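For this view, one protein chain was removed and the others were kept in their places.
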Amino acid sequence: METLTFLLSGTLIAGTPLLIAALGALVTEKTGVLNLSIEGLMAVGAIAAFITVTHGGGYWSGLLAGGIAAMALSAIFGFVVLVTLGNQVATGLAIGILGIGLSGLIGRPYDSATVAPMAKMPVPFLADLPVIGPGLFSHVPLIYLAPLMALATWWVLKSTKLGLRLRAVGEDPDAANSIGIKVRRVRFFAVLYGGFCAGVAGGFISIVSATLWADGLIAGRGWIVVALVVFGTWRAGRIALGAYLFGLATLSGLLVQTTGVDIPSQLLSSVPYIVTIIAITVLSMQPARVRLNAPVSLGQVYHQTR
Amino acid sequence: MRWPITIEPRMAHSPVLALLPPLIAVSVTLVASALILASLGVPPGRALYFLYVAPFSTTFNTAEVFLKMAPLLLLAQALAIGFRARVWNIGAEGQLILGAIGGSLLPILFNDSTNPLMLPAMVMIGGLFGMAWSAIAAGLRAKFNANEILVTLMLNSIALQLLYYLVSGPLRDPFGFNFPQSAPFPLAATLPILVEGTRVNASIFFALLVTVGAWLLMERSFLGFKLRVGGAAPDAAHYAGFGDRRAIWISLLIGGAAAGIAGTFEVAGPLGQLQRVVSPGYGFAAIIVAFLGGLNAWGILAASFFMAVVYVGGDIAQTSAGVPYSVNTVLQGLLLVSYIAARVVTDYRLRWLPAMREA
Partner (left out) sequence: MTADPLLDLDGLSKRFGETVAADGLSLRVGRGEIHAILGENGAGKSTLVKMIYGVLAPDAGMIRWKGERVDLKGPADARALGIGMVFQHFSLFETLTVAENIALASAESVEKVRKQIVEIGPRFGLTIEPDALVHGLSMGERQRVEIVRALLQEPELIILDEPTSVLPPVAIAPLFETIRKLAESGCAVLFISHKLAEIRELCHRATIMRRGKNVATVDPTEESEASLAQLMIGREIPHPTREAATLSAEPVLSVQDLSMASDDPFAVSLADIDLELRGGEIVGIAGISGNGQRLLAAALTGEALIGSGDGGRIELLGQDVTDLGCAERRALGLAYVPEERHGRGTVPELDLAENALLTAHGKALTDRGFVRRNAVRTFAESCIRDMDVRCSGPDAEARSLSGGNLQKFIIGRELALEPKVIVAAQPTWGVDVGAAQAILQRLADFRASGVGIILISDELDDLLDVSDRLHVLFRGRLSPSIARADARIDLIGAYMAGESAASQNEITA
């Protein structure tokens, strides 16, 4: 029973930052921009949030600071990709490296420092249920908000004018331009939004789940986020499912240890990466499904002839 | 009001203009490095000295530049071949680790051997290990169209865990006081030193040889032509009947082999044993070198030299002024970002619009 509680709660804690960042990346990619710098953006968000909380800012201010810091870095990405028309893959890698470097540099005085955990907000009545109460309903508010955010992202993309505009720009920027949508502006805001989400997710990791700062804290989660969007075939619901599955996969190590089977810890640490490779491969085997949802212009330079 | 300037694609490329983006990127990096170090309390003059002059202040330091240039050059040449074919091998770091592991097997198993064939055999095995690792990504991409960026990245993390496991278990030095590292390699398993009292070794010659080979392949051979067509216009390659699967396999296997050999050179060179850390991020830095060199063999030669200076300068600043290692990472990121942004001057041109004619 305790194991189950632990699994439920651990899955939510590990899956939430992945989900938040992936929903942001989804919006960015829907407009046709592939941002591979999520890892660096999350790192910058993590340290900005950590510093804010360390210096007496609240947890919400911390998350906001993380979001804004990452958004600022993603603005550089947006400028290079949309204004100077840089290759999106190379620019994403470069900004990612820059972000990781910056987080290490700024975070050096805080290496191995810790913060107190964020206050939990148990859901009335539900939190008192056995097993699922402590597993699902005794968490910080952000954990309840993440699935709502997935729902909202799905609804906005599917049913609002804003969503139509975002999708139109990603599907055919030339056509979007010719009916008067400001392609570059839409894409830039989508990049900023994706950056903000990545920053909040990074902040969640440093001040909510890990409650400490260390160089390399993000540890490849930004890349798993990029993979999640592909795995979720650009659909919010599937991305949410994927994020929690990956959250569960990261727990597998701890889970196996409780059974007493002797497996090298390094193998267990590799599980999320192996799962990602398998997930990407299985998904790529169904090209029709990818084609139906993937933004057609993803990753391509768009040069507006005006 | 409308913008008075418009940007349009260039129809022809000028070789002089092509020098501009790397020069802009290097200048931005020079200024930024002085500013960053100044913010850490190092006066700008001293900062620039540490980073860009000190690397040439002693024979040992200069030799270090060429020592670090070798893997960067070797990796960047191989990666650039793939990048020109639009095959994004981001996994050189992991392939290098596998190469280090493969290259270490013989000297660990035959620790007292003096066989002169040991070194060539190590390089072969290291290269094959690197290739095998990249072949996973190549196979998944060629057969299932799985995105090679994500697969190679994940393989990096897995390679690192594999290395940790091996050096703390099966390949650990039994007489090494439980330190996570292998036994020191015998002399027959180490690269010859070029200059007495330094660490620079024969690997730089190999990297230079690969540079010439990369140029011949990409600029003169039909295979290189096919790879370039596949990268510049995949539909045209399809139309011509140049198989894209072949391009994927070739690009990734060349990258894997080069990275594997570079990994072997690290353990057979400056490290002299297998350790938990076999590369200070060469696999990622080489991506930057490849772009900074314009994906061109001779450009990469110059770019790898500059990157090696940044590496050595960063080390010196770290030991002399306590500057954190992250500064290096920041500078690498800046170098690539400013290079890509500056590319706009070669790929596009700005045109001033004539003033609106009044009728």
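Each chain gets a letter, A and B, in the order it is written, and its residues are counted from 1.
We take it that contacts are C-beta pairs under 8 Å (C-beta built on N, C-alpha and C of every residue); 3 or more make two chains touch, one makes a residue touch a chain.
All figures in this text were calculated on a predicted structure; none of them were measured in a lab.
Participant: One chain is left out of this view; which of B:S14, B:N115, B:S221 or B:T319 touches it in the full complex?
Facilitator: B:S221
Participant: Tell me which of A:V131, A:L145, A:A175 or A:V301 is the one touching the absent chain.
Facilitator: In the full complex, the listed residue that touches the missing chain is A:A175.
Participant: Give the residue, chosen from B:K143, B:H238 or B:R276, that touches the chain omitted from the document.
Facilitator: Only one listed residue reaches the unshown chain, and that is B:H238.
Participant: For a quick check of understanding: of A:P109, A:P122 or A:P287, which residue touches the chain that isn't displayed?
Facilitator: Among A:P109, A:P122 or A:P287, only A:P287 touches the chain that is not shown.
Participant: When the complex is taken as a whole, what residues of subunit B touch the one chain not shown?
Facilitator: So the residues of subunit B touching the unseen chain are 2, 8-9, 11-13, 220-223, 225, 228-229, 232-233, 235-236, 238-243, 353-354, 356-359.
Participant: For subunit A, which residues touch the unseen chain?
Facilitator: Those residues of subunit A that touch the unshown chain are 161, 164-165, 167-168, 171-172, 174-182, 287-288, 291-292, 305-306.
What we mean here is this: only the chains that are shown with their structure count from here on.
Participant: Between subunit A and subunit B, what's the gap in Å when you average each chain's C-alpha atoms?
Facilitator: It comes to 28 Å between the two C-alpha centres.
Participant: Give the list of subunit B residues in touch with subunit A in this complex.
Facilitator: Contacts found on subunit B: 6-9, 36, 88, 90, 140, 144-147, 149-151, 153-155, 157-158, 161-162, 164-165, 169, 284, 287-288, 291, 324-334, 336-337, 340-344, 347-348.
Participant: Quick check: in the complex, which residue numbers of subunit A touch subunit B?
Facilitator: Listed in rising order, the residues are 36, 40, 76, 79-80, 84-87, 89-91, 93-105, 108, 215, 220, 223, 226-227, 230, 264, 266-267, 269-270, 273-274, 276-277, 280-281, 284-285, 287, 303, 305-306.
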